[in-house]
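The block underneath contains the structure these notes are about, expressed in C-alpha cells.
Removed: one protein chain of the complex. Kept in place: all other protein chains.
Note that the chains take the letters A, B, C and D in the order they are written out, and that residue 1 is the start of every chain.
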Amino acid sequence: MDNIWFNIGLLLEYPIVNLKIIIDGVMIGALFALAAYGLALVWGVMNVKNLAQGDFVIAGGYVSWTLAQMGVYPLLGVPLAFVIMWGLGWVIYKTVITRVIERDLFTSLLATFGLAIMMAQIMNLIFGSDTQSVDMHWPTWRLGELGIIELPAAKVVGVVMAAILAIGVVLFMKKSRMGQAIRATAQDSRAARVLGIDTEKVYAFTFALNAAICGAAGAIIVMIWVIQPFYGITYSVRAFVIVTAAGLGNLPGVIAAGLGIGAAEQYGAHIFGIGYQQAIAVVLLLVVLFYRLMRQRRLRQVLQ
Amino acid sequence: MSMRKLALYGALLLLTVAAPFLFPAYQTQLATLWLMIIVALTWDMTGGQMGYNSLGNIFFYGTGMYVGAVITITLYFPLAEYTDASRSETFTFTPEMYFTGMVLGTLGAGLFCALSAYAIGPLFFGLRGPYFAIGTLGLAIAAGEIVSNIDILGGGQGISMPVYGGDFEVFKKIIYYVFAAMGVVLIVFLSWFYQTRFGKAINAIRDDEEKAEAMGIHTLRYKLVTWAISAFFVGMAGSISAFQLIHFEPLETAYQTINLGIFMVVCVLLGGKGTLWGPVIGAILFHVFKEVTWNYLLGWQWVALGALIVVIVVFFQDGLMGWLRHRKPEWFGIRVESREARASA
Amino acid sequence: MSAIIEVSHVSKSFGGVKANEDISLTVEKGSITGLIGPNGSGKTTLFNSIVGYHPIDSGSIRFEGREISKLLVPEIARLGLLRTFQQTRIYGKMNCVENMLISIPHRKMTLLEAFRRNTPEERERAEHLLHFVGLYEKRWLQAGSLSFGQQKLLEFAMALMNEPTVLLLDEPTAGINPTLINGLIDRLKHANREFGITLFIIEHNMRVIMNMADRIYCLAHGRLLAEGTPEEIQNDQRVIDAYLGAH
Amino acid sequence: MAEERKRSTGYHLGSVETVISVDEVVEQARAIAQAVDQADLLALAHNDPFVLVEDLRAGYGQMEILHGINLAVARGQSLCLIGPNGAGKSTVLHAIFGFNNIYSGRILVGAGEKKRDITRLSPQSKLREAGIAYILQDKSVFPGMTVEENLWMGGYLKDSPREAKEAAERIFEKYPRLAARRKHPARVLSGGERRLLEISRALVMDPEILLVDEPSIGLEPRFIDMVFDILDELQHKDGKTIIMVEQNAKKGLEFADIGYVMVSGELAIAGKGSELLENPDVGRLFLGG
Partner (left out) sequence: EECGTITLGAAISLTGKYATNGYHTQNGYEFAIRKIAEAGGVKVGDKCYNFKVIYYDDESKGDRGATLAERLINQDGVQYMLGPYSSGLTAAIAPVTEKYKIPMVEAEGASRSLFNKGYRYLFAVLSTSEQYLASAVDLAALMAEKSGKSPSDVKVAVAVENDPFSLDVRAGVIEDAEGYGMQIVVDEKLPRDLSDMTAILTKVKLVRPDLLVVSGHSKGAATAVRQIAEQGVSVPMIAMTHCEAADIVGNFGEAAEGILCSTQWAETLKYEDPIFGSAANYNEEFKAAFPEYADRAVPYQAAQASAAVLVYKDAFERAGTVDDREAVRDAIAATDMMTFYGPIKFDETGKNIAKPMVLRQIQNGQYNVVAPPEFASHELIWPRP
C-alpha cells in the first residue's frame, strides 16, 4: 500500500514521468493494436476467434530475424514478413480454417488454439527457446530531466511503420471493393453470396491479411523488443482484451483501445509494479466489460 | 433401465473400482483421468448444456486448491509462518490432522467456490457469447496474477502441502478413489439433473436466451445455480489435486489457464458438447492420447497435441457423440413418424 | 371488464426517429385487442416497450395496475405477460416436444419444483398442443429444421403451453398459409375464450384482425391515429388514407 | 398480355370460417393431386422454357425434401408456388440458387440452343453467370451497413463502384421512404422497410431471373400492392422471368401466369394462375376459403 502511494507520489513530483509513461504505452499499444485489428477483422468477418494471433506475430518476428541473419536490411523485414506471413495465412486458411468457419464459437477457438500450440512448439524446435532480437544500432534520443524520456530511433520508426500499416488497412477496408465485400460478408454471408460475392475468397483474403498484419507487427517488435517462441500468448491475450473492450465490429475503437491499454498497462506497471502488468490488462478488460454491462442494463439489455 | 444397460453400468463401475489394482503403475494417471472427467463434465454443464462457454472454470480449480490448502493449514498452524519463505521451523501433520484437513478443506473448497460462483455470477452472466468466454478467462488470469502477489498465500513460490506420513501406495489409492467417487457421483447427479425441468430450462438458455427470458424462465437464477454446482465440484477437485500434487504454485499449477483450463474444453469438444457421456469419452481419449505422446513423442509432444486438437476440431466438429448422432440419428430419438415416412417410401 | 394493460403517454425515440409519441391505450382483461398501422409506424416498438426490451423516454405502462416500465424483460415475463417475436424464435437445436416442455410456466414454479422431471400431464398437454398446430408428426424433429411457417406455429403452441395472462403477438400470421391462418385464428379465439388469455395482436392482415379483435388501435408515424371497433376502424377515413388504401 | 387484370388489394378481406388443420390440408391436397406430367408443364411455359427444372431431388444434409420436382417457365413469364407450410417451396428456390444439396436432377437456364446446365454452379456465381437474383424469405440486409451501402452492395458485380452508386440513386428517387433513411444503418429499419430494401437491392444488377420468396411478408397492405406493381412492371416492362413463392396466395395467383401447388415436396397441381384461382379445392385449401 505504502509502495503504491509512494509511486503515485512520484508521478506528481515528476510530472514528466507521466509523459514518458504515455509515450512508452502508446508505442507498445500501437503494436498491440495492430494484432488486435487483425483479430477484429477475422472475428468480425469470419466469426473466427484466432487464438494463434500472437503466434503469427512471433512467427513474423522470426521471419524478419532470420532474414536479418541472412544479411537482409532489417527494415526490409517488415514488408517481407508481411508477404511471407500472408502466404502462411493463406495456407492455414485453406487447410484448417476453411473447415471450421461459420461454426460455433468454440470450434474456431479450439482449432486455432491447436494451431497456436503447434506453431509455438515448431518455432521452439527451429529457433530454440532463447529470446532473440534484431539490433538496429540506431541512436536513442533522450529528453526531459534525467533523460527520463527515451526515444530510441528504432521504436520511433517502428511506431511510424505501425501507423502507416494501420492507416493503410483502414483505408483499404473503407474504400476498396474488397474491403466492402469483407464488411458485407461479415454481416450476412448468405446475403453476400446472393449478391454474387465469392465469400470463400473473401474469407481466405481476410485471414491472409490478418496473418500479414500480425507478421508485420512481429517484424517491428523484433526490432524494438525481444521475441521468444512462447511469447505469442502475451499478444494473443492483449489482442483479445482489446477487441473485447472495444466491442465487436468497432474497428476504429480497436486502435484507440490498443493505445489506451498500452498506456494503462504502463501506468499500472508504474503504480502497482510490473508484476501486475498482465493482471492490469485483464482487470481493465473486466472493468470495461462491467461498465458496458451496467450501461446496457440501464437500457434493459445485455452485452452480446 | 433395460437389463443390458444395467449390466453395462455395473461393469463400468466394477472397472472403476478395480482399476488401481489392474494397473498399479498407472494409479496417478488414472486419478488424473478422473480429474479430467470431472472438469470436463462440469465444464459441459455451463458450456455444453447452458451455452455459456467459460474459459475461466480453471478459476475454481485454482481457488479450490488454495482454499483447501489454507483450511488444512490454518486448522493447526498459523498460515503466515507456514508460507514464509525464510522459515526454518518444520511443521508436521499426524494422519488425523492430515485427513481432517483433507475432508474439511475439500468440502470448504467446494462450498467456497460454489458461493463465489454465485456471488460473481450476476456480473458475468450479463456477458454473452465471446464476451463471457473472454471475461471468465480474464477472471482466471487476474486471479492467478493476484494470488501470485499475495505473500501470505506463498506468493509466487506457491504452497507445499503437508506430506502424508503413511504408506505411499495407500495414499495413491486414497487419491484415486476420492476422485473416482467424485466422478461417479457427478455422473449420476448429472444424468438425473439433465432430465429435470431445470435441465431443460438451461438447454433453453443455450438455444435462445432472449426467448427463454421472454417465456418467463428464471434465467439468471438457473444460470447461477448451474454455475455454482459446477464450481462446487471443480473446487473440490482442485483441493484434492492440491493434496495429490503436494506442491503447487499459482500461475502454472493452480490457475493454469492454457493447460488444464483449455484441455477441459478440448475434452468436451472431442467427446461432444451437450451430452452426458461425451465429456467422459472425450476426457478418456484426450488423456490417453496426451499420456502416450508424452511418453513416445517427447520433444514433439506439443506439436502432436496441437495437431490432434486441429484434427478433432476439423473432422469431428460435433465431437464423437455428434458424429454418431449424424450417423445414427435414430439412436438419439430423431425421427419423423407416419405420413412423412410414407411420403418418402 | 377492467384494463389489464394501461399504456399512458408513452414516447420512445431512437436517435432522431420518433418511433412512439405520446401513445395511450388500454387492453381490457379477457379481450382481443388489435394493433395496426403502416410499416415503421412503431407497433413493434410499442410491444418492446411493454415487455421491457428497452427503456421508454416518458410515460407509464401498467400491468394489472402495477407499473412495469422500469422492470427487465424476465421480470415482466414472469408476471405472465408474454410475447412472440416478429422474427420467429424457437429453440433450434431441440425437438418440438422439448421446445414445448421448456415452455411450461416456470414462473409458477419454485426452485425445488424445477428440480423435478416433467409430469406425464405436461407431456400430454405438449403433444396435444402440437397436434393442434399440426406438428405432431414432426415432434421429434429438431425445431431448427422446420419450415418458416412451421416454426411460427410451434412458437404459438409454446406460448399457449406457457399459460400466460396476456399474450402479445407480433404478426402471428405472416407467412402462414391462408387456410391455416383460419385455424390459427380459431385457436386464438379459443384460447381467449377458454383460458381467458388476453390477446394483443399486431397484424397487417385485415382479414385476421377484423375477424378477431374486439377493439383495434391504429398507429401512424408513431402516433395513435384512431381507435375503435373493427367496423369503426374500417370506415375511418384517416385509417383508410394512412394505411388500408382503397379496397 | 393486354387484357385488363383485375386484382384484389392488400391482404383482401374475407371470411375466416373454413377451419382445417395442417394435417387435413395435406391429406386433402394429396387427394386432389393430379399427376402433373412434364408435357403439361412445358405447355404452360409455351414449350419454350427459360428456366427448366427436371426431376429435382434435393434436401438438407441427408434428408430429402423435394422428391422429383419439375418446373418450367418461359422468358418473361411469372410462376407462383403455393402450398402449405413446410411443403418445400422455399427449398425449391434454395435448390435453384444452390444453397442446399441436390441429389439428382437438373436445372437448366436459357432459351433454345443457349441452354445451360447450372445445377452445380455455386451460389455466388448465380447472379454473375446466370443472371439469377434471389430475394430471401428471411432477413438478409446487412444490418451494420447503411441503407445506402446496402444498395451499393447490390451492385457489387458492376464494373465500377460508380455505376452501383448511380443505380442506388435511381432507386432512392423511386422510393423516397428509403431515401429518407439512406444514412441509417439497416438494422434499425422496421420490418416492412427492410423488405423494401431487400427487394430494391436485388434489382440493382438488373437480373434476368428473379427468385422471390414471399415478397409480401410483413408488409402493410398498400406496400403489398406496391411490391406487386413493381414485380408486374419488372415482368411486363422489363421482360424479367419471375419465380415466386407466396403465402398470400390469392395475390400471388392473380399476379402469376403459372401457378404450382406443392404438397410434401411434390407438385400436386399445376395450371394457369387464373385457373387455379377458380379451382374450388385450391380455394378451400390454400386461399383461406
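Note that a residue touches a chain if its C-beta (ideal position, glycine included) is under 8 Å from a C-beta of that chain, and two chains touch if they have at least 3 such contacts.
Just so it is clear, the model here is predicted, and its values are computed rather than measured.
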Touched by the hidden chain, which of the shown chains? A, B
From B:Ala80, B:Ala119 or B:Val163, residue that would touch the chain that is not displayed: B:Val163
Residue among B:Leu75, B:Leu251, B:Ile284 or B:Ala307 that touches the chain left out of view: B:Leu251
Of the candidates A:Thr98, A:Asn250 or A:Gln277, the residue in contact with the absent chain is A:Gln277
Chain B, residues in touch with the chain not shown (by the definition above): 25-26, 28, 85-92, 148-149, 155-158, 160-161, 163-164, 168, 171, 245-249, 251-253, 256, 259, 294-295, 298-299
By the contact criterion defined above, which parts of chain A meet the unshown chain? Give residue numbers in ascending order. 3, 7, 10, 13-14, 17, 20-21, 24, 124, 128-131, 140, 142, 146-148, 150, 152, 225-226, 228, 230-231, 234, 266, 269-270, 273-275, 277-278
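Please note the rule applied: only the chains that are shown with their structure count from here on.
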Tally the contacting C-beta pairs at the C-D interface and at the A-D interface, and name the larger one. C-D
Per the C-alpha means, the centres of chain A and chain B lie apart by a whole-Å value of 32
Which residues does chain A have that touch at least 2 chains other than itself? 297
Shared-contact residues (touching 2 or more other chains) in chain C: 73, 137-138
Provide the residue numbers of chain D that touch chain C in the complex, in ascending order. 8-23, 25, 60, 63, 82-88, 90, 137-139, 177, 184, 188-193, 195-196, 214, 217-223, 225, 247-250, 284-289
List the residues on chain B that touch chain C in their complex, please. 193, 195-198, 200-201, 203-204, 206-208, 210-222, 225, 274, 333-340
Chain B touches which residues of chain C in the complex? 51, 73-74, 77-78, 80, 82-83, 85, 89-95, 98, 101-107, 109, 111, 113-118, 137-142, 158, 162, 164
